[in-house]
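What you see is the complex with one protein chain gone and the rest in place.
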Amino acid sequence: MAEMWINMGPQHPMTHGLWNLRVKVDGETITDAEPVIGYLHRGWEKMVENRKYPQIIPMADRLCYGSSFTWSHVYCMAVENLMGLEVPERAKWIRAMSDELQRIGNHLMWLAAIGPDLGNLTIFLYAIREREMFLDLFQSLCGARMTYNYCRIGGVRNAAPPNWERDVLRTLDYFEKRIDEYEDLVDRNKVFRMRMEGLAPMSGKDAINLGITGPVLRASGVKYDVRHNDPYEIYDEVDWHMCTADEGDTYARYRVRMDEMRMSVQIVRDILKKMPKDGPIRVKPPRNAPVGTGFARMEDPRGESLIYVVGKGDDEPYRLKVRSPLYVILSATPLLLRGHKVADVPSILGMIDVCMGETDR
Amino acid sequence: MISMYLDIWQLLGGLIHWLLVDIIGAFVGWLGFHGLEAWLGSPGVLNFVTILIVALIVFVVGMLVSITLIWQERKTLGRLMDRRGTQVGPIGLFQNFADALKVLVKEHIVPEAADSLVYNLAPVVIIGTSLMMFVTLPYSPGFYVSNPQLGLLLTLALFGIVPFAVLLGGWASNNKYTLIGGMRAAAQIIAYEVPLLLSVVGVVILTGSLNFFEIVQWQQDNVWLIAPMIIGAFTFVISMVAELERVPFDLPEAEAELVEGWGTEYGGMRFGLIMMSEYARGFVGSSIITLVFLGGWDMPDFLNVIPVGLWFLLKVFMVFGIIIWVRGALPRVRTDQILNLGWKRLLPLAAINIAIAIVFKTAGVF
Partner (left out) sequence: MARKEKSRREKEFGLTAYILKPMLVTAKQTLKSTINRPNTVQYPWEKLVLPDVFRGRPGLIFEKCIGCGICMRICPNRCIELVEVDDLKHEEGKPPKKVKRPRVNVGRCMMCGFCAEYCPTDAMIVTPEYELAAYTREEMIYDPYKLQFPGVPGNEVHIEEILPSELNKGVAPRRHVEHVDLPVVDDKKCISCSRCAKDCPVGAVKMVEVGVNEKGRPIKRPVFDKEKCVSCETCVEVCPKDALTMQEVQ
């Protein structure tokens, strides 16, 4: 059979999000791949040039619903960098804690998405059920389940409700037992291991050359985490360590994210112990930003996200540039898919955790 | 041992005789057609009508049990995933009728460039052979349609016609994805026919016959065959799951993959028939496992009050429950890994099973 190009997408139940993956297939083996994106382009970066600075915060939430708090957090950090504003201590601790809870929520969504790709619907329902608990926590904190609108330029919106610490600790205790159950269901499952081990290995050097960050990079053995190498907020005062793996195949990427979930639980527990109990949580930001530039970067659950703001002295930004981690990782698709079978595509792409909202903006 | 069962041949034979000879025959004779009356009372006509009605009843019971298997799967899978299953009707029992109604009112489309004769013929062959297997399976000593001397072989042979029809159906749809799906399905099913049949050879060696009644009788006299033939049972169950194209072996009809499966172009009632045949074959497969390995309708003496046929059906549901359980826990296996498993792992196990059976037989244990 001659080599033919096959379109997987844009309407496909397996590619999470709206994009087109063209693969060149020779029988069952893939010889080349080409991702085609842009179906979800909403003109975000142009839209925010007509909004005031506080109005952009709920729009930054909607860049990607899976990691919504981290996007508004990095936006607020960028604007604070531009305005030269300092944030109260207690707000930094609350922001870090919400970051880590968001990270757990995102990794649970990823876990729920790989189940049906590989044919198992059970893990989908289990992971969504756990994610509901974390969404309920956020709902009692700020009133919404997915797009929180909780971070503000100068702090956070409101203090935690009463009984917050008790609720979070209860949820985390229950959740740790469930992580053990997921590992029983996936790690100790011969069929899952058969489909994940040895697939799509990527060396550390290739990953660094392509500009990949996040769990995909750490699974190839490179020890790079923005929380560690360039600490923001209070990550240098919290007791934690980086999660890496050596082999660089699909199973290693899976393993890194599961370890990160446990690490997030440990971080939240530490934050609750060390957080200052009272103090201001919010500072009044100026209405007009000075002329200049500001940027901030942080560790999104999927990689390193960065926002660059150019102010023009007015209350609206002149330009806002978003660096999305998945936009870069998708460029590595040809490297990952070459030489594998068509049936491996869901397994490999699932471990990258694709989300088109932030890729296309 | 004393066990209750409904002997359908005696019941229906008597009923038909009474109906044809005493009522209709008398009426026709009163009208004056004595030749017709004699013809109606002849053994040939009586036999024919009895066989027809018995086959109809057994067929309907088989279909109802297959539909109940669908209900069982949906509810069990639901509770396994911490949700309720289907809730249409009292405890979800009406879902199948709702599905059947929906499938009946859909439009029947034949693709323009498809080979319409083969395209229409493929589901007929699949559902025909699947339902034909209801004929050879006995539910209890009195509830069966025919008792061929080679019952086990005939049933497994009918099982094996289906991959041929699957390949034809996928090819005739004129769609390169269904062609690939059909070829994959055919490759998988044919690859698993061999361990399926080999693991039953051990049973045949021990019991000495291929007739279902004699196999069950042997198990009633001695031990259930799952005990000496544990490896054979294990291999048979795995091969049966692969034959039924269920998860973890359902790559031919996987939705999340590139190819949608061989049955993509079939819509409306044809799709309904293909779904039906899946569960009918599931029922037949579970029945074979029960009859051959789990003793059929054998039960301890103190449970005499349950009719034997119901006990058999309970065992069938249990076996299907295990198959559903496996579906809930495992993901899909890749095609080359499936074929790997079939040829390299299951075949030696089946051969070992035959060796064990020979050892048992020559040692005179059974």
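Remarks
First chain written, first letter: the chains are A and B, and each begins at residue 1.
What we mean here is this: a contact is a pair of C-beta atoms (placed from the backbone, for glycine too) under 8 Å apart; a residue touches a chain by one contact, two chains touch by 3 or more.
What you see is a predicted model; the values in this text were computed from it and never measured.
Shown chains touched by the hidden one, complex as a whole: A, B. The residue touching the chain not shown here, chosen from A:142, A:172, A:275 or A:309, is A:142. Touch with the chain that is not drawn comes from one residue among A:154, A:214 or A:294, which is A:154. Considering the complete assembly, subunit B touches the hidden chain via residues 76, 78-84, 325-326, 328-330.
Even with one chain removed from view, subunit A keeps its contact list with that chain: residues 51-52, 54-56, 58-59, 85-86, 88, 122, 126, 129, 139-144, 147, 149, 154-155, 157-159, 161, 181, 184-191, 241, 243, 245, 251, 255, 259, 262-263, 266, 280-284, 286-288.
We take it that only the chains that are shown with their structure count from here on.
Once the centre of each chain is set as its mean CA position, subunit A and subunit B turn out to be 48 Å apart. Put simply, subunit A touches subunit B in their complex at residues 6, 8, 13-14, 28, 115-122, 125-126, 129, 185, 189, 191-192, 194-195, 341-346. Interface of subunit B with subunit A (complex): residues 77, 80-83, 247-248, 250-251, 254-258, 328-337.
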